[in-house]
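Of the protein chains in this complex, one is absent; all others appear in place.
The first chain written gets the first letter, and so on, giving A, B and C; residue counts start at 1 in each chain.
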Amino acid sequence: MNQQAICELAELAAAVPDGAKLAVAQDNCGVSMAATRELVRRGVRGLHLVCVPVSGLQAEILVGAGAVATLETSAITLGEFGPAHRFIDALRKKRIRILDSTCPAVHAALQAGQKGLPFIPLRGLIGSDVLANRKDWKVIDNPFSPGDPIALLPAINPDIALFHAPLADRSGNVYIGRRRELLTMAHAAKQTFVTVEAISEQDLFDDPKMAPGAVPAIYINRIAIAKQGAWPVGLPEHYGCDDAALSRYVNSAKTEDGFRRFLDEWLGEAAVTV
Amino acid sequence: MNQQAICELAELAAAVPDGAKLAVAQDNCGVSMAATRELVRRGVRGLHLVCVPVSGLQAEILVGAGAVATLETSAITLGEFGPAHRFIDALRKKRIRILDSTCPAVHAALQAGQKGLPFIPLRGLIGSDVLANRKDWKVIDNPFSPGDPIALLPAINPDIALFHAPLADRSGNVYIGRRRELLTMAHAAKQTFVTVEAISEQDLFDDPKMAPGAVPAIYINRIAIAKQGAWPVGLPEHYGCDDAALSRYVNSAKTEDGFRRFLDEWLGEAAVTV
Amino acid sequence: MSIPYSRTELLVAVIARLLEGCRHVTVGASSPIPGAAALLQKDLSGGAMRVTILGSNRYNAYTNGGVETFDMAAQGRIDAFFLGGGQIDGQGNINLVGTGSYPESEVRWPGSFGSAYVYYLVPKVILFREEHTRRVLVPKVDFISSPGVSAPGVYRPGGPYGLLTGLAWFSFDKQKRHFRLETVHPGHTVEEIRDQTGFEFDCPAQVPLTPAPEPEILALIRGRIRKQIAETYPRFASTFAN
Partner (left out) sequence: MSIPYSRTELLVAVIARLLEGCRHVTVGASSPIPGAAALLQKDLSGGAMRVTILGSNRYNAYTNGGVETFDMAAQGRIDAFFLGGGQIDGQGNINLVGTGSYPESEVRWPGSFGSAYVYYLVPKVILFREEHTRRVLVPKVDFISSPGVSAPGVYRPGGPYGLLTGLAWFSFDKQKRHFRLETVHPGHTVEEIRDQTGFEFDCPAQVPLTPAPEPEILALIRGRIRKQIAETYPRFASTFAN
């Protein structure tokens, strides 16, 4: 972390360059919708979005806003609220390149990135069209047991990992609790940007009960305060998802026009900061 | 975990069969010296001891007592207290097979075990005599980048992981805090046996601050209470190592006779249980 | 004399029976009926069976992030799991991606999730899809998110145990690579199943009816289980008996 890690939301978004390989968290695991809005506001383009391992509203909006060139994910789902219309439309119109994956493959490739491995093997996959369509994956014969084919995945090292967390401290440590994929993302990524509900005046490492759930400051490059920063997605143990807002979104996004109207309104709202 | 996870120390030790591949933690990370004493008392033989990634008094005593057939470790050290005489003597007399390793290789191979991978690649190693002496390791050409040799390590899946922790609860969850290698050990091992300072009446998962530092009960097969169970090794945040006892040990263990006298005395002491 | 029950209640009871003897069952996202069934069997087992429900806080004791489910599957610590599919074919192949040509897809679904992995590794994968139509149960899936069977030599300790729909329960024969109709749910017929199924399946001369839930099972479902599943699926729990 540099000394100026704590910054404004707009600065954080401005530091995500066009074309970046951006890793984002799954719903209810720390989705920074606040930063997503700032990214759309600044008109980011050409992202390679890596969903860890799936995404919902965040990917759907970034795709709809034309910010995404490549989408690497195991699924895009808005769950019971309905289809991800903008995602489906972008695929049909060939506006994005899709790298369909499977959850453990995203996790394993990020863990390879975390460990500085060039690749990692993974079971499963063989005989699936997921593998058949991933020209970047390989199948080799297990060198320890001939006649045992196994898939190899190249490591994922995102340029930037982006997520939302309940708490950071003044040293730049971020609390994630049990949401360990956020730690893996931060380790694997070149830089990590985080929005948080609040900044604690107490150092997380001064409390032996908090330290095990922390991402150390050395991995964290930017932190912006964004209260309710996951909204309308939820942040477990803090707030649930906003069902009405999500239903409204899915309804609006059925058409491109409807989505544009949604965007105008959403971008018009001021970001909630302190 | 089965329903009878909480048991007596002697039962725990009796459940470690001769010849087991036993993974143990490094000093100050949760060394179960209490279980080690019970293992020596029951006369366990033929262990394949995997030190994660190094060991001290625990491996030294198990080797000295004749319990170890194969020793897989990145180092055996008693630090400033002096040489590990019984370890050195056993090597010289060819009483044990040594698999010299390097710390990140032990960690990576256990992580492969945790993930159910047959092997994992690792950087470094090439050109070292560590690699040259590990006939179980291989070097391949990186399939993604020809001309880039890389080592492959087979996964380590211990029969039993054994460590000492500050706390367990009645459900069988065990608190390890920041000592995450203990989690990896438990995930990779077929069974996990733990000694603890105390049993909490509160479920660790009922406290969101404790849960991130827990090994879930599903990985835990036996738990025995052993107060000061790491002694004379330390348990950070609980007690330091007993310098006088360690110095005394190193002094005794200079000769095989001296070590035998130490053992007699040590085994004569009652285990501290509740 | 039998007590009236809903289709949801029948399916919960059927799945619970299928889980008998499991030590640990994991239920994926958006799976309220399998979740309720797993909790029911856990209750019936006297707590001997463990249940992990992804998306639940109470029934999820994982501490290594999202990867832990998959690592556990690979470790052999998950005995049963549930998968669905926009399309399922007679060889047990499942498609969670879309119809028509890939990647443009005529109909696009969310994606493969963890199917291309857990289907290989979990011994008892129960395919569960309420809709039983030729749209879903097809001769051949358009995209194989995960195959029902694998070539010899492919590491595959897991695979399909059977297929449960709103109309019937089929077992899967890994050797013969196809389904066998085992029971038809009360109110439905073998002819209806044939009409609505797009793939060939084995069919014995006499197909028994799926047993109705016993009164004490129904009472459990409507009582304790409904409360337990409400933590993860509140809306589902409120429409349980419909």
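In the analysis below, a residue touches a chain if its C-beta (ideal position, glycine included) is under 8 Å from a C-beta of that chain, and two chains touch if they have at least 3 such contacts.
All figures in this text were calculated on a predicted structure; none of them were measured in a lab.
Visitor: For the full complex, can you list every visible chain touched by the one that's not shown?
Guide: Looking at the complete complex, the unshown chain comes into contact with A, B.
Visitor: One chain is left out of this view; which of A:Arg86, A:Lys115, A:Arg134 or A:Arg178 touches it in the full complex?
Guide: A:Lys115
Visitor: Please pick, from B:Glu8, B:Asp100 or B:Asp159, the residue that touches the omitted chain in the full complex.
Guide: B:Asp100
Visitor: If the hidden chain were put back, which of B:Leu12, B:Ile150 or B:Leu204 would touch it?
Guide: Touching the chain that is not displayed is residue B:Ile150.
Visitor: From the list B:Ala69, B:Leu91, B:Ile199 or B:Ala245, pick the residue that touches the absent chain.
Guide: B:Leu91
Visitor: Thinking of the whole complex, not just what is shown, which of A:Gln26, A:Thr73, A:Ser128 or A:Asn173 touches the missing chain?
Guide: Selected residue, touching the omitted chain: A:Asn173.
Visitor: May I ask you to list the residues on chain B that touch the chain which is not drawn?
Guide: That gives, for chain B, the contact residues 26, 28-29, 52-54, 73-77, 79-80, 84, 87-88, 91-92, 94, 98, 100-105, 107-108, 111, 122-133, 147-150, 178-184, 236-237.
Visitor: In the complete complex, the non-displayed chain touches which residues of chain A?
Guide: For chain A, the residues touching the absent chain are 3, 114-117, 173, 183, 187-188, 205, 211-219.
Note that only the chains that are shown with their structure count from here on.
Visitor: If you average the CA atoms of chain A and of chain C, how far apart do the two points sit, in angstrom?
Guide: 29
Visitor: For chain B and chain C, what's the span in angstrom between their mean Cα positions?
Guide: It comes to 40 Å between the two C-alpha centres.
Visitor: What are the residues of chain C that contact at least two other chains?
Guide: In chain C, the residues touching two or more other chains are 62-64, 67, 70-71, 74, 121.
Visitor: Give the residues of chain B touching no fewer than two other chains, as numbers and ranges.
Guide: 115-117, 211-213
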